[in-house]
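Apart from one protein chain that is not included, each protein chain of the complex appears where it belongs.
Labels for the chains are A, B, C, D and E, by order of writing; each one numbers its residues from 1.
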Amino acid sequence: MRPSGRTSNQLRPIQVTRQFTNHAEGSVLIEVGETRVLCTASVEAGVPRFLKGKNQGWLTAEYGMLPRATHTRNSREAARGKQSGRTQEIQRLIGRSLRAAVDLSLLGENTITIDCDVLQADGGTRTASITGACIALVDALNAMVRKGTVKTNPLKHMIAAISVGIYQGTPVLDLDYAEDSSAETDMNIVMNEDKGIIELQGTAEDGAFNADELNEMMQLAHHGISEIIEIQKSALS
Amino acid sequence: MRPSGRTSNQLRPIQVTRQFTNHAEGSVLIEVGETRVLCTASVEAGVPRFLKGKNQGWLTAEYGMLPRATHTRNSREAARGKQSGRTQEIQRLIGRSLRAAVDLSLLGENTITIDCDVLQADGGTRTASITGACIALVDALNAMVRKGTVKTNPLKHMIAAISVGIYQGTPVLDLDYAEDSSAETDMNIVMNEDKGIIELQGTAEDGAFNADELNEMMQLAHHGISEIIEIQKSALS
Amino acid sequence: MRPSGRTSNQLRPIQVTRQFTNHAEGSVLIEVGETRVLCTASVEAGVPRFLKGKNQGWLTAEYGMLPRATHTRNSREAARGKQSGRTQEIQRLIGRSLRAAVDLSLLGENTITIDCDVLQADGGTRTASITGACIALVDALNAMVRKGTVKTNPLKHMIAAISVGIYQGTPVLDLDYAEDSSAETDMNIVMNEDKGIIELQGTAEDGAFNADELNEMMQLAHHGISEIIEIQKSALS
Amino acid sequence: MRPSGRTSNQLRPIQVTRQFTNHAEGSVLIEVGETRVLCTASVEAGVPRFLKGKNQGWLTAEYGMLPRATHTRNSREAARGKQSGRTQEIQRLIGRSLRAAVDLSLLGENTITIDCDVLQADGGTRTASITGACIALVDALNAMVRKGTVKTNPLKHMIAAISVGIYQGTPVLDLDYAEDSSAETDMNIVMNEDKGIIELQGTAEDGAFNADELNEMMQLAHHGISEIIEIQKSALS
Amino acid sequence: MRPSGRTSNQLRPIQVTRQFTNHAEGSVLIEVGETRVLCTASVEAGVPRFLKGKNQGWLTAEYGMLPRATHTRNSREAARGKQSGRTQEIQRLIGRSLRAAVDLSLLGENTITIDCDVLQADGGTRTASITGACIALVDALNAMVRKGTVKTNPLKHMIAAISVGIYQGTPVLDLDYAEDSSAETDMNIVMNEDKGIIELQGTAEDGAFNADELNEMMQLAHHGISEIIEIQKSALS
Partner (left out) sequence: MRPSGRTSNQLRPIQVTRQFTNHAEGSVLIEVGETRVLCTASVEAGVPRFLKGKNQGWLTAEYGMLPRATHTRNSREAARGKQSGRTQEIQRLIGRSLRAAVDLSLLGENTITIDCDVLQADGGTRTASITGACIALVDALNAMVRKGTVKTNPLKHMIAAISVGIYQGTPVLDLDYAEDSSAETDMNIVMNEDKGIIELQGTAEDGAFNADELNEMMQLAHHGISEIIEIQKSALS
């Protein structure tokens, strides 16, 4: 029995609010259960130095958590003067995942910066960030097309992310904090809308998992991501 | 004529949403026109080293702005590795102002941390932060009383803040970004509910202002803060 | 009765030593009672990136305090690896104030950097810094005219600064450390020689102050700044 | 055909030199083809604050690369003043992996610090680090037993790591730099000696991979890690 | 011929002003020609962690240069966020040198912090710092004796420092900036009042120097330091 009463392959309710803020080219508040992340996609002319003159664009991501997004207050990274290893790991994952959604050669010498800021955390903030950021990215790319910044829409395909894990011996989909903090195994998966795997990061928190459990978790993830991509498309239509 | 069509002593509409997030002892989303700030008040046991053993509490504040809260994206302070001078100036103002609302000697050896994070900026983020944070503070203090952490409620009085300025030669109340960016004078005022002045920070951006203009601005501020304190009290009731 | 025996509207003795050091274009040691600040104005070709090609100059300021300028030793900011919020707040104030004294469009693409380093602190270091820096600035501008770096002297008017406050219920001028550390209200005011207000920063350290007290403090400030500007002009003649 | 002429399931030659340096409780130079990593395990009394009084030990890891371990010189992280996101990601992976090899409750209030420093890089530095560090860890744990610091050896089981990937459409084992820099998919796997999966991190650098490819890569990894664990055990005997 | 017209073994004029500032236990302005350094010695109870409980004291030093102490403005180390290698090298030299003047075992668990801040630089700032700091140290130690903080004065002997060098082929004493910036060899020497050598740091800026030149420079240094120690003693009497 899961703490939330959900079945093992049941997602939490997902709410998507587009244009949640009004300055960014794409701005999405995604709510996955009690987890809430504000994802913006900002378009700026120019590319980092290592890409100058290569006739392509770039996409990068940053992640943050408001100090009191969690049960107890975390110190503010800006005040401490550096981002934690966890933050850097997550923002690198978000960036790599979303670069897989875009044909950078169609982007021109422009940079899209994804900002994912967690307003409230209840497990799964990195996967919610990727899922929400993809919607914000689509809005930003569409804005670029409308303004004529790009001719062809650089979107290759939608991507989405979900966590799976083994909780009390059973593979489950979309762990909330109560599950995540005591799961034996935790795995985050990013896929595209054609069921292609983009990123896979699994950790046995306690013990180890085997090839069969991996397959079971992969099937849960396929199932979950199909549902999520439906929700993304519905939000965008 | 003001860009928004408001009269010179007219506030922007103010919306207050309490318990906007669910972990903090006080959590308020305040919207002043298009400016939106999430203010949380977090209660933690213990005090900073310089207060240990003095049988009193402490209140401190931190301020941040999401990178795309503004028209163009600002770099993330956590990634840059330090808070800007502007950020530090603002969070020191917020902290000093709210300490004026609390009797620290009634707080026990506890620390309240105010976090003000700007989700969307349209001028007046520091005054909106103070106004919203005071509501979050009241919620947090009430929670402390309910839990028995303190016996007597340490609240001395409500405080609120507003900006005034001289825009195209005319003193006006509550400048939005369009006014703020071209005002001759900009002044932020923090008062308590008894019309006592807590903080006053005025800057002549272009030229100088005189004692008469100062008085006119002070009267606008008195008027505005009276309205705001009504709104705070109504939100809390 | 003030600890120093001064009357409520009496300044401390002010000493100005021009050319205190010999490399800077302007170099002034200002002594206000026991407070001593070395203020230099350095002229360098070029402007910050955000002003390039705009055919104007820039003025910026930095502030520091020697570790043992105070009763007990403060840690050295260079060794700690960052400037405190207080330092940043003060140097921003100094920079804004002195920019108000200069017509930047007459400065050419040159930058003037004001350095205010407190050798000994006894209250009022930020106002002494502004007052002294203005004299150093005039020397530096005159040097620029002599060298032909600028054709027209970009000085708009002298500025000066003073603190006022409410000490034991009475408005007083020019607080020393003994007063400052226990004053109910502390306010720093920057004015130009035409009695125009440039900056106003008031803080109720304990309680609040009202509009009448504000007016009384403003009058003290007018009085004090008139005297100070005489002293500045006399030092420059 | 692989650049090195290896078959798809062929490891590079692995050399292990124990006691490569003489101060650390465990010190191993591991060479995997041209990749060379010095792994030390240091035992220190005490645990981090969050574990004090919990009657258990801790294991943590740090990773570094000498500036000229690579084809072109990388800037020194100590000189730049921070560790890159890549470095932090890798050292977090090493730490998590090796904690899975140790029963921390048998370690007493001691901390083992793993340092993995890459002397020469040719792909697979993080997996070589984990494989080498496990040998250094075993030496360090044995030293603790010999000295009586712990009564029971806290080793749960050996762990080892290897990379697999899809190179020119074919799943291959143990990618060197030539393969790694152009592979479509790159996956790092950490397993224990009982074929349990500890960590799994796969990234589609170009395109995506599917469940079948995942299974093929997992089988290569099983095969490779079995061989590596033999090499580890042989080095330790 | 030296630029200043001095003979090869002639010191610049040295002025010592004790109690230059009024908070520090020892405060000395030392002027060596145009070089001016403010040296303070601050006494604080307590010792660094590595000395706790060892029943001895500590002495440490910090060095800084005001941004416009030099011909062109240097960036402020506090603003840049770190001390340069040069600064650290100098303050380590000052600290080691002055620790040689004190019997730390007689100091009790107290720390003396030496701050040397260069107000104006014209060559020889590190040697002027050491010479001036020793006077400030004596004042501080005497103050400790007067207050009863220590019973026996921990001073072992006076120390002083001077630079020597080879300028246009000739060994010279006490290089000013004009000489220092084009000398072939530059050497800083710290000695005690009994002609014992405490520190010796010589650098061939261009070419190399030989044993004979080293001896000639050492003799100049002996001569110079004898004079300086007379000046120190005279200032203290």
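Here is the rule we go by: a residue touches a chain if its C-beta (ideal position, glycine included) is under 8 Å from a C-beta of that chain, and two chains touch if they have at least 3 such contacts.
All values derive from a computational prediction rather than experimental measurement.
Looking at the complete complex, one finds that the omitted chain is in touch with D, E.
When the omitted chain is restored, the residue from E:Ser42, E:Ser163 or E:Asn192 that touches it is E:Asn192.
For the chain left out of this panel, the touching residue among D:Ser4, D:Gln56 or D:Thr70 is D:Thr70. Contact between chain D and the absent chain runs through residues 21-24, 27, 34, 36, 38, 40, 42, 44, 62, 64, 66-73, 76-79, 81-83, 87, 113, 115, 117, 119-120. The chain not displayed touches chain E at residues 82, 85-86, 88-89, 91-92, 96, 100, 187, 191-192, 194-204, 207-211, 214-215, 218, 222.
Just so it is clear, only the chains that are shown with their structure count from here on.
Counting only chains that touch, the fewest steps needed to get from chain B to chain E is 2. When the contact pairs of A-D are matched by residue number against A-B, C-E or B-C, over half are shared only with B-C. At the chain A-chain D interface, residue numbers used by both copies make up over half of all numbers present, so the two copies contact each other through mostly the same positions.
Distance from the centre of chain A peaks at E, each centre being the average of the chain's Cα atoms.
Chain C and chain E have centres, each the mean of its CA atoms, that are 33 Å apart. Centroid to centroid, with C-alpha atoms defining each point, chain B and chain C lie 28 Å apart. Multi-chain contact residues of chain A, defined as those touching 2 or more other chains: 81-82. Chain contact topology: the protein chains form an open path, each linked only to its neighbours in the line.
Going by the touch rule set out above, the chain pairs that meet are A-B, A-D, B-C, C-E.
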